[in-house]
Each structure stands twice: as C-alpha cells, then as structure tokens.
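Heads up, one of the protein chains got dropped from this complex, but the rest are sitting where they should.
Right, chain A next:
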C-alpha cells in the first residue's frame, strides 16, 4: 500500500518537478536577462488583457483570452510594432528560487498542505512546487556553460534556430548530468511525503503509507516487525534510488570545491 502511494504521489511529483526544473532552468540559462525579446505592443496588450481578466466577472475569462490571442497575432503580423522589450527570464527564475528557498521545505510544505483538504493531487502539486528548484539550478548552470562552447557559437553563426540549438546540441550534452536529477528529486519527494504521513498530515485516514505505519508502530514498541518492515522498505528504496545515479557524481563532488551535490542543499 505504501508503494502504491509512492507511485501515485512521489513519482508524479518528482517527474513534474524535473520537467519544470529542466524547462525553467534551460530558459533562464539560455536566454538570460536579455536574450528573449518580445514586441513592446504585445507585452502591453497581454498585460492589459490579464488585468482585465482579473477585474471582470469570471464568465468573461474566455473573451479576454481570445482578445489576448488575437491582439498578439495582429501585432506580430504588422511591421509598425517593431519595438521590442527584453524579458528578464533569468531574474524571474532566480527570484522565485530564492523565494521558495527562504524557508525550509518541510515547514513550507507543512503550512501549504494544511490549507487544503488532504487530496493526492494537492500534495503532488505542492511537492513539485517545492522540489523543482534544485533541477532548475543545475540545468541553468549547465546550459550557461554549454552556451559558450565553440560548437554552439558555430551553430548560432550558421543560423540555427534556438529550438534546434537547444534540442539537438545543448540538451544532449547536458543530459549525462541532468539524468541524475530525477532520482534525486524522487528521493526528496519520497522523504517529504513519508515525513508528512509520519506527522499525520495530508493523508486521508483510510490511506496507508510507510510513514503512517511507522507513526502507528510507535504506539506498540514490542511490535518491532512493524517498524522494521517499514524502515526496510524506505531504506531500500532510498538506496536503490542512489544506485541509479552514475558513479561519476560522487567523484565529481569529491573534486569540486565550493559546489556541492544537489542533495546536500539542506534536506528539509
């Protein structure tokens, strides 16, 4: 039963966190603060539509979205709106990461789970929201480094599109390091999920979880097999996740000086 919950909550949360982390990290690392430019008029139109959407009746949401889409198409098809403005993507991503990192994950996830009835999708969303930052930080650094390699410069000179550069040239080279992030995220999500269940939070009373089993086992200290089975299940999963990591990661962390592996950025 605990394994079922691991599959239903932690795995989707870790997948979501890895995908969001890779996407945002790539965008922040590739475009930086000045690389992505949008037409000024389009930005103004989008912001106006967004404000309009927020202050009007909920039934008008569809109309505002349609207006925004039409306005963007019109602005990009006409040449008189050529002035552009830079989108500070890097700043946005970094500020969000700093904001989420200001309070330990466990405290934040505790407070956020308390605000909603215990459902799996809310817990998954909260875990993903709090876990994507490590992957994003790693991806951003990797992409920033790869962007200055001669072969990327050559591709840019040859006129390749950003999508092609990212998909065919940068991401394949970042992959060996990026593939570590899914097991690490899964480990973090699993730790948070079982800790929450152990504290009796975010879990419907009829659901089973390794953490909840351990919490119940405390009431009966002589039933050691309860504790041992749940402990074994958890420990073996964690060890198995670590064995998925390529051996180079451990060597890498030994030789690097100031950087630390993603797991060591305080567990909670």
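Keep in mind that, in the parts below, a residue touches a chain if its C-beta (ideal position, glycine included) is under 8 Å from a C-beta of that chain, and two chains touch if they have at least 3 such contacts; residues count from 1.
The rule is simple: contacts and distances are computed from a predicted model.
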| item | value |
| --- | --- |
| Options "ABC transporter permease", "Peptide/nickel transport system ATP-binding protein", "LLM class flavin-dependent oxidoreductase" or "ABC transmembrane type-1 domain-containing protein": UniProt name of the undisplayed chain | "ABC transporter permease" |
| Which residue of A:42, A:75 or A:108 touches the chain not shown here | A:108 |
| Candidates A:26, A:72, A:139 or A:187 - the one touching the absent chain | A:187 |
| Interface with the unshown chain - residue positions in chain A | 54-58, 98-99, 102-108, 110-117, 187, 190-191, 194-195, 198-201, 211, 214, 217-218, 221-222, 224, 227-228, 231, 234-235, 238-239, 241-242, 250, 253-258, 260-261, 263-268 |
